[in-house]
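Missing here: one protein chain of the complex. Every other protein chain is in place.
Let's look at chain A:
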Amino acid sequence: MKYKVNEKGYYGDFGGAYIPEMLYPNVEELRQNYLKIIADPDFQKEFHQLLKDYVGRPSPLYLAKRYSEKYGANIFLKREDLNHTGAHKINNTIGQILLAEKLGKKRIIAETGAGQHGVATATVCALRNLECVIYMGEVDIERQAPNVARMKMLGAKVVPASSGSKTLKDATNEAMRDWINNPVDTHYIIGSVVGPHPYPDMVAIFQSIISEETKKQLLEQTGSDQPDYVLACVGGGSNAMGMFYHFMDDENVKLIAVEAAGKGVSSGFSAATTYLGKEGVLHGSRSILMQTEDGQVVEPHSVSAGLDYPGIGPQHAHLFKTGRGQYVSITDDESLEAGLLCTKLEGIIPAIESAHALAYLEKMEFKGGENVVVCLSGRGDKDLDTYIKYFNL
């Protein structure tokens, strides 16, 4: 429990609920109820039933043979890309939509970067017949057109966020403003382990299914439920937190979180938060964020919309500060090359987000025979345009 949230909503120095009074009743209602609702056997039954029959879980843990040969270690891919809607995001939206129903909410809002969380939210809203509004940065609307079309087909209203860098941070601002203006019947499904307490904890709990399954699958396939390394990419950090969750207290499992270096950490076009950031408050929690000396949030850059965020979740900030997790970064170029390599070696086109985690394999040194799990958080269909342009395909 060393790395879990305390009663006040903090992970060490990070977390809390820095929200305007207008959001207090909603966040407080969640805080008082989320653990109770999640623990309820009926909730658990419905949640797991949907994960199995609708999402298609458990997702496979696949021993990638050609990767393993190349790197001289046993490289396992946790196939979150095979989930319904194509990424890990749906684990959380299924959980939160059931929770919103229990709280009697009628309207759902969400922010999205790559569009995966928006699609996952629009999907569960269609499934449960709830009104759905998705906020998405103008820049992201352009670079993730297929996902915008998907959300519209699913019946969601997609509202462009046109302020600031017009990406994930600004979409989050707009979603928070919507929630302030609709304080009674609306639930905000935050898509990552960010936001005011209890969001980081709640989202981590719903995503923890990733490591729960991984442990079982590893035990079956290797005879031990403890790998040597687990790797995942980090924007806000939800797939990473899901991947780390049940390994956090196994101190001999090394946790590696891969941030987006963009055009290079010192280029001025980067999203490598732990490298470039300082402690501060963004989107309702105290964490590490990229900011000026005056405390203004710096606009990040990454080729991957899902990692294009100037902060990380408070629990990640805690894992970073305590040294429990190793936080590294991968550039745009390295991630795209890794995406192509994965496609050629394993016949899997990964999301550019996930390709960041894969790219770090190239930088690791293995003695031979280590067990390494990489969270393949999403599939790359949505990124075809970017791949096509980059490689002149």
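The rule is short, and it goes like this: a contact is a pair of C-beta atoms (placed from the backbone, for glycine too) under 8 Å apart; a residue touches a chain by one contact, two chains touch by 3 or more; residues count from 1.
Operating definition for what follows: contacts and distances are computed from a predicted model.
> One chain isn't displayed here; going by UniProt, is it "Na(+)-translocating NADH-quinone reductase subunit E", "Tryptophan synthase alpha chain", "SoxAX cytochrome complex subunit A" or "Energy-coupling factor transporter transmembrane protein EcfT"?
In UniProt, the chain excluded from the picture bears the name "Tryptophan synthase alpha chain".
> Touching the absent chain in the whole complex: find that residue among A:Leu35, A:Val184, A:Leu219 or A:Leu384.
If we include the chain that is not displayed, A:Val184 is the one touching it.
> From the listed residues A:Pro25, A:Gly268 or A:Gly369, report the one that touches the chain absent from this view.
A:Pro25
> State which residues belonging to chain A touch the missing partner chain.
Its contact residues with the unshown chain are 8, 16-22, 24-25, 163-164, 169, 173, 176-177, 180-181, 183-184, 278-284, 291-297.
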